[in-house]
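The complex is shown incomplete by one protein chain, all other protein chains being positioned as in the whole.
Going by the order they are written in, the chains are A, B and C; count residues from 1 in each one.
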Amino acid sequence: MTEKIPVGILGATGMVGQKYISLLENHPWFSVNYVAASPESAGKKYSDAVSGRWHMQKDIPNGVEKLVVGNANDFNSAIDKCAFVFSALELKDKKQLMTLEEEYARAGFPVVSNASAHRWTEDVPMIIPEINPEHTDIIRDQQKNHGFNKGFIVVKPNCSIQSYLTPVYALINQGYDVSRLFITTMQAASGAGHPGVSSLDLIDNVIPYIGGEEEKTEKEPLKILGQIENGRFVNYNKLEISAHCNRVPVYDGHTACVSLELRSKIGITPPYTSQIIEKPYIDLDYFIKIWNNFRSVPQELELPSAPKRPIIYKTENDRPQPRKDRDLENGMAVCVGRLRRDPVFDIKFVGLSHNTVRGAAGGGILNAELLKAKGYI
Amino acid sequence: MTEKIPVGILGATGMVGQKYISLLENHPWFSVNYVAASPESAGKKYSDAVSGRWHMQKDIPNGVEKLVVGNANDFNSAIDKCAFVFSALELKDKKQLMTLEEEYARAGFPVVSNASAHRWTEDVPMIIPEINPEHTDIIRDQQKNHGFNKGFIVVKPNCSIQSYLTPVYALINQGYDVSRLFITTMQAASGAGHPGVSSLDLIDNVIPYIGGEEEKTEKEPLKILGQIENGRFVNYNKLEISAHCNRVPVYDGHTACVSLELRSKIGITPPYTSQIIEKPYIDLDYFIKIWNNFRSVPQELELPSAPKRPIIYKTENDRPQPRKDRDLENGMAVCVGRLRRDPVFDIKFVGLSHNTVRGAAGGGILNAELLKAKGYI
Amino acid sequence: MTEKIPVGILGATGMVGQKYISLLENHPWFSVNYVAASPESAGKKYSDAVSGRWHMQKDIPNGVEKLVVGNANDFNSAIDKCAFVFSALELKDKKQLMTLEEEYARAGFPVVSNASAHRWTEDVPMIIPEINPEHTDIIRDQQKNHGFNKGFIVVKPNCSIQSYLTPVYALINQGYDVSRLFITTMQAASGAGHPGVSSLDLIDNVIPYIGGEEEKTEKEPLKILGQIENGRFVNYNKLEISAHCNRVPVYDGHTACVSLELRSKIGITPPYTSQIIEKPYIDLDYFIKIWNNFRSVPQELELPSAPKRPIIYKTENDRPQPRKDRDLENGMAVCVGRLRRDPVFDIKFVGLSHNTVRGAAGGGILNAELLKAKGYI
Partner (left out) sequence: MTEKIPVGILGATGMVGQKYISLLENHPWFSVNYVAASPESAGKKYSDAVSGRWHMQKDIPNGVEKLVVGNANDFNSAIDKCAFVFSALELKDKKQLMTLEEEYARAGFPVVSNASAHRWTEDVPMIIPEINPEHTDIIRDQQKNHGFNKGFIVVKPNCSIQSYLTPVYALINQGYDVSRLFITTMQAASGAGHPGVSSLDLIDNVIPYIGGEEEKTEKEPLKILGQIENGRFVNYNKLEISAHCNRVPVYDGHTACVSLELRSKIGITPPYTSQIIEKPYIDLDYFIKIWNNFRSVPQELELPSAPKRPIIYKTENDRPQPRKDRDLENGMAVCVGRLRRDPVFDIKFVGLSHNTVRGAAGGGILNAELLKAKGYI
């Protein structure tokens, strides 16, 4: 891979767009060659377009600083500038956003999107590479359905999903039949972008509501765990989820308190014995082993942004904590802790992941790396 | 009631003791006449004993400032100084604390305690006056069992219980057979006293663990909802609770996210019809009415500290919030909001109460008022 | 005063407007009878106009909830509805704001303004009632100059000025010739209104900049301490001020660190001796006495919102603190502490006042009370 693949960032001036640009600095495969934003920013030098609202800790990468911002609403501006695009578009009109991403796909661009618009389009895969990498298989159907040639659309789920779904999936993957989940999230302010939540609402306070978040938390996992049938996704129908979503005075890092019920507590064969057991089988130590040993396709493919350990279990009784654990594996790991018996369901635990890295730009980059490794890009 | 009843505060220099002193200023029935603390503080003027660590917003009340601090370990110091005592003792040795409170009771003092030591003593009532005021009936048994003459011990539950148990009880009280609860609390720093939690642990952070708190949250409601049988308490056995308890960067006010399951969804007679219905019966508007109309013994007796409306439902979709709602009814109300259908159980909602008022000193004072009104004090 | 004076609030839906409405509930002299806001809110019921953005701790007062919001841009809507108006208008166009306030004045309304537009108009008094109550004398000139009949405009200074100017004035008032001040403020988020500062900018952070604030801090005191000459204000020219203004993660309460130089350190006669002393005379205890004993016109007139003690000195070495001291005297007092020798100038101290009460709506109400007591309203 001697030459890097040129990529474009749509919505490059927003928080997620900035995070993409920051994380892609020195990326071994991809190089940001095109940035696009709203018509008001178009035509400006990137550093001017974000002047006074560059929110990343590192400075604007040299190569990006001087790029002239394109008009994101016009896919033609991207042609010849990049091989694919990351979409961090923030249009309020969902319909318009869907159409715009489709136009890029039709113009031949693979679109790796953070936006929620296409998450429920029946032939668009919603991917967490450690969980459902095979969902990329639908891309060929999608291209056929929409008459796309080389282009296509792939999305990632909502920014808090990975905090709990990855550890839950690791158990499902080992044969545990998870039936029901109660999830209460405590989500960071950065999830709302900048300016997002007013400081007056988060000083000495918690807001027990984030618009649309509980619905996403309850439904998106079902598509991610679902299957492709006849060129469309069919939801996983064995899991019920109830979510409470809260905003807390934390900068980065979404925390999730999870209570989990197993359907068939009788007759589970723990993988490390050959014996069929007759009684409820909950082995906390074994679950921790499953999590710490969990590896998946991104690890096997050695994708550049893949965390070596996608799930890290902390044994201290007061972890994970957002400030202390959000940056594990460069923000790409899910940190889990406090596994214990649940007096109503079966187990409870706490999960945490970095919402703007693993839950946003980092997750999008990992999706693109998966697509590249599989030959779609 | 021309003359006020003289009361003593044990543990008067700690945060809860200070809150008692602050809330009792200008109380119509009670007057702080005695303060006691550890031997190190004994003999000092109260204002000297708390110098540099008086944490209340109002100044030390005039009448208390000059009281000489007694030795809380010696009940004799309290004799002739007060008719009963509030115990805000913070001894680490639970056994020693139990013995000390018993000594006060044996010496003839009603002990209205915030401490957790006696919460599970089988003949000590754990009271939330709106829920189980009739549990005071056990006092006569307790006195007989321990050979107390006039004295006795009454406790209040943990500081976060009221945030969710009062609204849950209001439903039970209307005939709804609540079977299971999932509760995730986001608790204020003041719950840990001063200095309590280090600022380094709560800047840009959440701690998903509070020692012993989940156990209390899961078990204490069962005694409160329980019954007296043969001179001892028998726990309520129809309710299962699972709790996640978190510490958040909030000064005062514990928030609880609650998911609630009803056992018999079939055949509930909604109180406002006479018809037996055959199908699951969940009427959110009716539940809100139950909450807003909930009144109980403290309201009927017009106890001085009783909130006029013990439960206040906020209709805005982002309430209750600790900074905005903890002070409702002088911090004695429980604020509820976000009632909605739960996709796994039946309903979910958010409850909030002021942990150092309703959940600590204010709750203790209301207990004492109840005892006074019932003739125990 | 059997009947209350009807007042109007311009800019009634913003943070300052809401504070006016909240503070005026149960005011003994004034009653909110008219509310006005931008054309978008006009015509709505007040409670609808602020739905989802009512930021006060208390509910909307009953009498105001149902008022129909008028169009603040049209002074005619106010006619017959109120005897005078509080202006909490937030127009960005300063010129337009000046004109609008003048239109109200011309229409016969006394305008008691929080806005900065007219602060430097040469015949508009900028009043802190404890410091320059006699500046109301210019009103007659102003009316003549502008052809106002009954109406006029009075303004209050920037929200942080009282934190330090009141204690500095108390010294000047006792004959101390203050020559130079260094002031560093740490200002609360509420000073920027809602949404104001993004939570992302104040979690684990301080912003060492507030647009225009240092200029106001350095210049407004000079007009307040100035004199009327020939119908216009002439600035006080004996004081130089340098300011650093910072935004800190505090909800309410502006703190100011002040270093103060006296010009003539030789020959000051301390008021409690009759002896002329020859050496630098700095007596910290005496300064504290000056502050604690400071009373002025609002106290003499017993204005309803006047703090009994306008300056309260706290002797603890770590006070004043915003959370603990901002509510002294219902938020109308200035709290001072940490008076000590300054190794470069003469003394240093810390001042604090509640920026949305004393520094905004409360200060405006006190101005109106002064005007009423003096017969201007």
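Convention: contacts are C-beta pairs under 8 Å (C-beta built on N, C-alpha and C of every residue); 3 or more make two chains touch, one makes a residue touch a chain.
Fair warning: this is a prediction, and the values are worked out from it, not measured in the lab.
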Which residue of B:45, B:194, B:238 or B:341 touches the chain not shown here: B:194
Touching residue (missing chain; options C:109, C:251 or C:291): C:251
Residue of A:90, A:130, A:204 or A:369 touching the missing chain in the full complex: A:204
Absent-chain interface as seen on chain B, which is shown: 55, 189-190, 194-204, 249-251
Interface residues of chain C (partner: the chain not displayed): 180-182, 184, 186, 201, 203-209, 218, 240-242, 244, 246, 248-251, 255, 257, 259, 317-324, 337-338, 342-345, 348, 350
Chain A residues that touch the omitted chain in the full complex: 52, 57, 203-204, 251, 316, 323-324, 327
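Operating definition for what follows: only the chains that are shown with their structure count from here on.
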C-alpha-based rotation, chain A on chain C, 0 to 180 degrees, nearest 5: 180
Inter-centroid spacing, chain C versus chain A (mean Cα positions, whole Å): 49
Contacts with two or more other chains, residues of chain A listed in rising order: 201, 203-204, 249-251
